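Starting off with a structure, shown below.
Removed: one protein chain of the complex. Kept in place: all other protein chains.
== chain A ==
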Amino acid sequence: MSSSSSEPESNILTLKSADNDEFQVEASIAVQSTTIKNMVEDGYTDIPLVNISSEVLIKILDYLKKHAENSGCSEEELNEFDNEFVKMSIKKMSLFVYAASFLHIPGLTSLLCQTIADKIKNKSVNAVRRIFEIINDYTPEEEAEVRAEHDWAHEGELDDTVEEDDEVRDENDGESDDNETPDDETGEN
């Protein structure tokens, strides 16, 4: 089906992050990202990813390796990996979901979106605003009116916290994160 003249299996791609770090990855693993797959089919082996930081890219490459067809992982192992993968703050996860969506990795996008949804579903309006840094453009009267339409949706125990219990608090905007476990490998370097 591929119109590319070269077989992807033995190809090594060079992915370049926003921080100008280079990562060598087998094409057969990287093409789980449809974005990368399209570039490979157009003949590229150097893939610049100017809007994805090294930190995020490293972890995504981990995911791709684990979820590759020939990784030999059982469903249980994959589930365990996924559960560990998403152990990060919602703010951090937003960076990943942005990257996963840009790279068109459906399984990862779905995993991240579902995790974010599960984390925010019981949160209060204020908490969600703070997490995603959304500006409230309602006037107090407007907001009261919208709320009154479905008052019942605001009832019950709503979680007002911005960060979850086990996560590290982001000191700044999440650029430095002390809690990341060091990765075993960073590409094929």
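Note that in this section contacts are C-beta pairs under 8 Å (C-beta built on N, C-alpha and C of every residue); 3 or more make two chains touch, one makes a residue touch a chain; residues count from 1.
Here is the rule we go by: contacts and distances are computed from a predicted model.
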(request) From the list "S-locus F-box protein 10", "Beta-catenin-interacting protein 1", "histidine kinase" or "MADS-box domain-containing protein", give the UniProt name belonging to the chain omitted from this structure. (result) "S-locus F-box protein 10"
(message) Touching the hidden chain in the complete assembly: which of A:T45, A:N79, A:N122 or A:T161 does that?
(response) A:N122
(message) Among A:T34, A:Q114 or A:T161, which one touches the chain that has been omitted from the display?
(response) A:Q114
(message) Contact with the hidden chain only, please: which chain A residues?
(response) 18, 51, 53, 91, 94-95, 97-98, 101, 109-110, 113-114, 116-118, 120-122, 124-125, 128-129, 132-138, 143, 146-147, 149-150, 152-154, 158, 173-175
